[in-house]
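Every protein chain except one is present and positioned as in the full complex.
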Amino acid sequence: MKALRPLGLLALLALAVLFPLLFPNPAVDTVAVLTVLFATAVTAWNTFSGYSGYISIGHAAFFGIGSYAVAILCQDWHVPGGYLPFLLLPLAGLIAVAFAIPMGWIALRTRKHTFVILTIAMFFIMQLMAFNLRSVTNGSRGMSLPIPVSWSGAFYDLPFYYVGLALLLVAVALSWWIRNSKYGLGLLAIRDDEDRARGLGVRTGAFKLTAFVLAAFFFGMVGGLHAYFVESIFPAFAFDPLIDLMVALMAFLGGLGTISGPLLGAVILVPAQQFFTIWFNKPGFYLMIYGAMFLAIILLLPQGIVPALRGRFTKAETLAGPVRSGDDGDVAAAVAWAGDVGDGERGGGA
Amino acid sequence: MRLIVDAVITGVLSGGIYVLMALGLTLIFGVMDIINVGQGALVILGAYLSYLLQQHLHIDLFVGLILTMPVMFALGVGLEAAFIRPIRWERTTLSILVTFAIALLIQGALSLTFSTNLVQMHAWYVSHSLKIGSFYLAWVYIFDFLLSVVLVAALYVVLNHTKFGAGLRASMQNRTAAQLIGIDVERVSAITFGIGVALAAAGGMAYGATSAFNPNSQYDLISRLLVIIILGGMGSLRGAVVAGFGMLIVEDVTSVVWSPVWASTVFYMLLVVVLVLRPQGLFGRLESRRQ
Partner (left out) sequence: MHRRIVAFVAAAVLLVGAGLAAAQGPIKIGISLSLSGDFSADGQGFQNGYELWADQVNASGGLLGRQVKLDIVNDNSSPDQVQTNYQKLITVDKVPLVLGPFSTLLTKPASVVANRYGYAMVEGAGGAPSVFNRGLKNVFDVALPVINDLDSFTQYILSLPPGQRPSTVAYATNDDPFTQPQIERSRKLFEAAGLKTVSYQTYPSETTDFNPIADKIIQSKADIVVAGTFMPDIVAFVQRFRQQHYNPQALIATAGPDLGSQFTKAVGGAQVAEGILVPNTWYPGADNPGNAAFVKAYLAKFGGAAADINGDAAEGYAAGQVLQQAVEKVGSLDNAKIIAELHSGDTFQSILGPVTFNSVGENTAAKAYLFQWQQGQYLPVYPLAAAVAPFEYPKPAWH
């Protein structure tokens, strides 16, 4: 069983790399680009929110900041359409980081419940700024990005797909590394019991903030890539509160705090959403279907697909199910912090 | 100066409407640790119900509340039993997703039934105003304000002078302890959710009487309501009242002395400053090691 794992991962990777060649239809590839972008975002989000238990509904702000960063840089530096704008992505990520540090510092002073709503408030402040700082953002008229005129319809999606896939691989590798590092254990300890974690010597403030900022870095790059992909941005679309709700739903669907879960969530939900929108074109009906699906997922699979499957198929790992409130959380944190790196992805469970 | 006075008056009168909606939200959070993101959609649903009664049965908007509030109360109790109670872990976070899903369902159903054309409600008090000195006060705002005062007072009495209120307050302070001393917390939760939704119905009617709405209006509402309860302190009723009025007054005054586009920014900034100084909000309790 264990030996098969690397092989399976390799096969998945090969599938991801070859996808546009196997399925060359541009419409399919457009959905694939969006899926890869969301998968990157949810992986980064999960590295902060899934591990630390601090649910952020405001990281879409950094998506928007990244979008505007690329748009503004392209405009000011007269970057032509083509491969050059891709080089701006790390810079867009860093600009998002510059915003994330003070915002995270303020937001993380509050505890989990207030934090959720505070991130929403900060998100809206940023959205309002995009509307109001007209000299920088061009306000509600939005901005246009350079058009790579020489890219044909059949080719267009490919560069975006592979750049997105590269971001995704970096994000997953980082998430996996953090999950198996002492730093990651510190984050998990915060999720289980923050006061206890602090008592055990985890520098909770610094741990939370770095994870928050790291996620923002990826959101900034994803936002920038997305802006270039759609080639025009508007405040309400670049700063879209639904992005975070989508991301949170993906993580919960797949399994919060696991590495494969959020990826699975993205692979299911992005195509599903596009599909539903096209299929149910009666006004309102689409929303109802979507809402019902949402409810069904949460109520029937509250822990997410990956933990549920794992619980069913591998006896040895049933113990590594989600750490429920109260019961053995404290012990888990203490044991985890003592350096007993568990094999299961979630919780290091007791 | 005249403009500022006008803005303050408008802020106070319309603030009452937001207080009603926010009270429901903060009450639910206080008792259940649930953030009801669906409150905005429920408010709009309440507005549509009042509109229906007025259109088809010619029942006055305010009188119609006698019908819509109990209906919405029952809906709230039902929603709690069906969707909130089954949540067993990550209560707060999952509740956001669940109530968001409920909001989508409501929004979808309303779009399907009423289309997304804007609705504006009419009554003599919507277009006529009372002249006091050189000020004109629209009757609808006065009535809305009185309605908020009456409902807030009623809520106050229920909470402080009934047995149910005592149970509710106990549950707010400590859910587990309340359970231990024999309070049926599940029942209290269901009723609380019902009250919260009934208040949304009243708020929805009041809101609908002063502004045009459609099923998509829920997004504007919910973001403002969340900000109000977090500024006031999550779970604090007093906080919701102060922050509700505060928000509208600050916005309306900023709007006339500076610019409408900065109105909500100023308010949000104020929120951030308050939270830096007092992470628990104006009247909130520090979050203890709940979990």
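Order of writing sets the chain letters: A and B. Residues in each chain are counted from 1.
Keep this in mind: a residue touches a chain if its C-beta (ideal position, glycine included) is under 8 Å from a C-beta of that chain, and two chains touch if they have at least 3 such contacts.
Predicted model only: the values in this text are computed from it and were never measured.
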Cross-chain touch to the chain not pictured, restricted to B:63, B:118 or B:273, is B:118
Across B:23, B:49, B:69 or B:248, the one contacting the chain not displayed is B:248
Against the hidden chain, chain B presents residues 2-3, 6-7, 10, 14, 111, 115-118, 120, 122, 126-129, 136, 138, 210-212, 216-217, 220-221, 248, 251-252, 255-256, 259-261, 263-264
Per the touch rule stated above, chain A touches the missing chain via residues 22-28, 30-31, 34, 128, 131-132, 139-142, 144, 147, 151-153, 156, 229-232, 234, 236-237, 271, 274-275, 277-287
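Following the convention adopted for this analysis, only the chains that are shown with their structure count from here on.
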In the complex, the residues of chain B that touch chain A are 29, 33, 35, 83, 86-94, 96-98, 100-105, 107-113, 115-116, 215, 219, 223, 226-227, 229-230, 234, 261-262, 264-265, 268-269, 271-272, 275-276, 279-281, 284, 287, 289, 291
Touching chain B in the complex, chain A uses residues 55, 57, 106, 109-114, 116-118, 120-122, 124-125, 128-129, 131-132, 193, 195, 241, 245, 248-249, 252, 256, 282-292, 294-295, 298-299, 302-303, 322, 324-326, 329
